[in-house]
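Note that this complex is displayed minus one protein chain, with the remaining chains in position.
Take a look at chain A:
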Amino acid sequence: MVEKALFAIFMEGLFIKNFLIIQFLGLCSFLGVTKDTKSAAGMSGAVIFVMTMASIVSYVIYTFVLIPLDLQFLRLISFIVVIAALVQLVEFVVRKNIPSLYRSLGIYLPLITTNCAVLGVVLLNVMNEYSFLQSLVFGISAGMGYTIVMVMMSSIREKTTILPVPSAMRGLPQAFLIAAMLSMAFVNYFKVIPL
């Protein structure tokens, strides 16, 4: 495994391997929460935090607990428990200290547990054999890439709801076609930056 530069990993998470529209991770929230920009931004903030924390904690658990004990086959179960516990913790802290943010996030916080983007980051870290710093950078950049696309998608969807589209195209089909066009723009990063 060639050591990958941190900047390359950062750009990968942000654009080239963007979680939502290149890798198709976390599509449920991509379609469900992008009806208005405010909730999309709130969701993204929570996801950045959980992704970063999950990268750190799962790296520590995998390297210092699972590998020494030769229990790598338990990684899936342990990562899920880690993410669920983290989301609980975030919910607890936010509710106690910043009640206004807690109210605006609503049900999106607990939903992060079943968001495949978070588990995806953690699993990709293990599969690519990233070091601690690389995992951290990948977690942060993946969260930021998620944010960029969520905000773009929600602002486009906000403005296209009043368009006179055929009734069969309303709702999800329209959202998918918007996503296809966004994806076309992002897919060209493959060719621009050879990694």
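In the analysis below, contacts are C-beta pairs under 8 Å (C-beta built on N, C-alpha and C of every residue); 3 or more make two chains touch, one makes a residue touch a chain; residues count from 1.
One rule holds in what follows: contacts and distances are computed from a predicted model.
**Q** For the chain not present in this complex, what protein name does its UniProt entry give, out of "Ion-translocating oxidoreductase complex subunit E", "Transcription regulator AsnC-type-like protein", "Sulfate/tungstate ABC transporter permease" or "Aminotransferase"?
**A** The correct option from "Ion-translocating oxidoreductase complex subunit E", "Transcription regulator AsnC-type-like protein", "Sulfate/tungstate ABC transporter permease" or "Aminotransferase" is "Ion-translocating oxidoreductase complex subunit E", the UniProt name of the unshown chain.
**Q** Which listed residue, A:Ser44, A:Ser58 or A:Asn115, touches the chain dropped from view?
**A** A:Asn115
**Q** Which is it among A:Leu25, A:Val137 or A:Met152 that touches the chain not included here?
**A** A:Leu25
**Q** Among A:Ala41, A:Val57 or A:Ile80, exactly one should touch the missing chain; which is it?
**A** A:Ile80
**Q** Counting contacts across the full complex, list the positions on chain A that touch the omitted chain.
**A** So the residues of chain A touching the missing chain come out as 21-28, 31, 73-74, 76-77, 80, 84, 114-116, 119-120, 123-124, 127, 166-170, 172-177, 179-181, 183-184, 186-187.
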